[in-house]
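Every protein chain but one is kept in place in this view of the complex.
When the chains are written out, they are named A and B in that same order, and each has its own residue count from 1.
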Amino acid sequence: MNNKSVDIGVGVFLCIFSVAVYLYAGQYSGRGVNSYGPDFFPKALSVMMFISATILIIRGLAGISLTTLESTDRQGFIRAGGTLALGVIYIGLMKLIGFYIATALFLYVLMAFLGQKGQLTRILVSGIVASLIFGIFHLFLKIPLPEGFIYNSLKSF
Amino acid sequence: MDSLINLLDAFQIIFSNPYSLMYILIGVAAGIIVGCLPGLTATMGVALLVPFTFSLPPVQGLLLLLGIFTGGIYGGSISGILIRTPGTPAAAATLLDGYPLSQRGEAGKAIGIATIASFIGGSIGALIMSFLAPEIAQFGLRFGPPEFFALAIFGLTMIISISGVSLLKGAIAALFGLLLTTIGLDPLSGVARFSFGSDDLLGGITFIPALIGLFGFAQVFHNIEKMQIVPQVKSKVGKILPSLKEIRSLLPTMFKSGGMGAMTGSVPGLGADVAAFIAYAEAKRTAKKPEEFGKGALEGVAAPEAANNGATGGAMIPMLTLGIPGDAVTAVLLGALTIHGFQPGPLLFVNHLDIVYPIFAGMILCQLVLLIVGLAGARLFARLINIDTRILTAVIFLLCIVGSYSIRFSFFDVGLGLTIGVLAYFMGKAQFPVSPILLALILGPMAEQNMRRSLMLSRDDPTIFFTRPISAIFLFLAVFMAITSYIRFKQLRKIEQRVADDAAVENESNNG
Partner (left out) sequence: MKKFVCLLAVLFIFAAPASAQDFPNKDITLIVPWSAGGGTDTIARALVKNAEEHIGVNVNVVNQTGGGGVVGMTAAKLARADGYSVGMITFGLSTYKLMGLSDISYRDYELIQLLNQSSAAISVRSKSEWTTLGELIEFAQANPGEVSLGHTGAGGAWHLSAASLGVLHDAEFNFIPFDGGAPTRAAMLGGHVDAVATGIDEVKQLYDAGEVRILAVNALERHPAFPDVPTLEEAGYKIDAPVLDWRGLALPQGVPEDRVAIIEEGFKKMFEDPEFVAFTEEVGLALVYEDAEGYESFLANMEEVLAPTLDAVGLLKE
């Protein structure tokens, strides 16, 4: 996909988006005390967005675009997606088994996924980093971190 | 002259307790750690440590908190420079040039300059606070709704300076950011906008997770994608700190930015983040070589760092003299002072000079300690990015997740950060700049609320923005900045175009 079609695609999307925002903001009209109520700013912005997006499309069609689309490494892209997925699983796991263990596990798995060699390195790093973060955030700064469903059910009974 | 004597007395009070320096040191060090962890801001650091100070004598307790404040604002720049993830919002402008420097292997130099700039800016702020507090406070009060609106518009012209290659794309990014700020409860009308019935969205787009998404998460995804192709950058070893000559050439920028920062900070409602962007744009506008900005210009690190630390002193002024905090951190300090039994306000200067001047003296001492700790640590910090990228990236990703959670203990915020991170990653692919979004998130609510508030005051009469002198001046400045920055921008594009053409010709001749 070349830059021209990206510009046009983004432009079309933004045009539709700004029209949607404008229409949706209509329900807030008349809710303020003067003529510049809560609908004014979103409407004004969506009009400006629409104009900008139209220029983007025109420039794309005319072929005046300075920028070039950054190349994407296919394998790397998949790896980045995998990392995101791991992150989402980690968040779910944190709620279940608590912050500390979930964090150590997550780091261990993520480092393996990213190709870090050495079993010992991974175990050490994940253990130490999880302890450090737990220490700073929870013990020192008293930030309530998720204790996990399991830990809490053990505790309350 | 009285203030000088009081100030010297205050130093004596501070040093009469042998542990005072220790508390400052602990505060600054803890502040740097809190500041450089994404998601833990200086505001949070101070708030979280307030309970610790209950067991200390008031002066020592405040020294600890001031140390965290100073260290926290500075610490944000370290993660900004090293991993392109600002630890605090105030460091968001620093990474524009700090990160390119560290990509050239000059992380140590960048941190060194940030430290010295922070010291100079912070000292200017502390001195202005010590000697001119009452006068400055009166100036800050002259800012009403129309003035804030004009100031926000003035601030938004900085988009031109941080847009990168395409102004149009910068403008689109900024408009998108401004639209994001309209999500949530509108405090002026009590109407919930674009919240679709969700309590989380009613709270609006939280700034810190958005910041972590725009820079932290996006950078993690980028790094992971390029991991196998691009070799890891290693910090240079050996003599890594900036040379005296380099520092001397940066001094004017630092002094100017520090002063601008202190003035910006002293206006209630404007904090270190806005100060940093204003100073960055001004440094770029007046630079001898603006084409280096965004690619690792030393001024691009010095200006925002001097300004954001200058703003710390500035923000203390309205808090102490009027009981009106200049920004979020000073709001927390105000609470801490109140609980300690010293309610800030006009009477503080009458009844409690015994606490006011130690605060001033403490701010000055904090800058000195910051300089020493920062320079000693620069080498160590710079080595951090030499850790194997597979480990480092994993840990940064983890910190970003924990950081976006910690700001208000919300998994919604983590999801928000990740979503914005994915968006910012693709924006980077299509060469849409992300910094304008950040600027819009900072200035959007200020622009909208004050515009509508002004028009309520004038009962729909828009001339209110031009008939009030300060407002008119800032609107004029905004136009002036926009025009001169635009001319600069065009010149830059020409230079870059020529360079690109030369390179193309060279390539062709090489190939041919």
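A few comments on the model shown:
Basically, a residue touches a chain if its C-beta (ideal position, glycine included) is under 8 Å from a C-beta of that chain, and two chains touch if they have at least 3 such contacts.
For clarity, every value in this text was computed on a predicted model and none was experimentally measured.
Contact with the chain not shown here comes from a single listed residue; of B:Q12, B:Q232, B:T338 or B:Q491, that residue is B:T338. Of the listed positions B:P145, B:G216, B:G403 or B:G417, the one in contact with the omitted chain in the full complex is B:P145. Only one residue in the set B:G98, B:P268 or B:G374 touches the chain that does not appear here, and it is B:P268. Within the full complex, the residue among B:P51, B:P134, B:P252 or B:P469 touching the omitted chain is B:P51.
Among the residues B:T206, B:N223 or B:Q367, only B:T206 touches the chain that is left out of the figure. For subunit B, the list of residues touching the undisplayed chain reads 43-44, 46-47, 50-51, 54, 140-145, 184-190, 192, 195, 199-200, 202-204, 206, 268-269, 318, 322-325, 328, 330-336, 338-339, 341, 343-347, 350, 408-410, 449, 453, 456-457, 459. Contacts to the hidden chain, counted on subunit A, fall at residues 31, 33, 98, 100-101, 104, 108, 119-120, 123, 127, 142-144, 151-152, 154-157.
The working rule: only the chains that are shown with their structure count from here on.
Between subunit A and subunit B, the centres computed from C-alpha atoms are 22 Å apart. Residue ranges on subunit B touching subunit A, taken from their complex, read 33-34, 37, 40, 44-45, 48-49, 165-166, 168-169, 171-172, 175-176, 178-179, 182, 186, 188-189, 191, 193-194, 220-222, 224-229, 388, 390-391, 393-395, 397-399, 401-402, 405-406, 409, 411, 414-415, 418, 422, 425, 428-431, 448, 451-452, 455-456, 459-460, 493. Listing the residues of subunit A that touch subunit B in their complex gives 3, 6-7, 10, 14, 21, 24-25, 28, 31-38, 40-42, 45-46, 48-49, 52-53, 55-56, 59, 66-70, 72-73, 75-77, 79-80, 83-84, 87-88, 90-91, 95, 103, 106-107, 110-111, 114-116, 121, 125, 129, 133, 136-137, 141-145.
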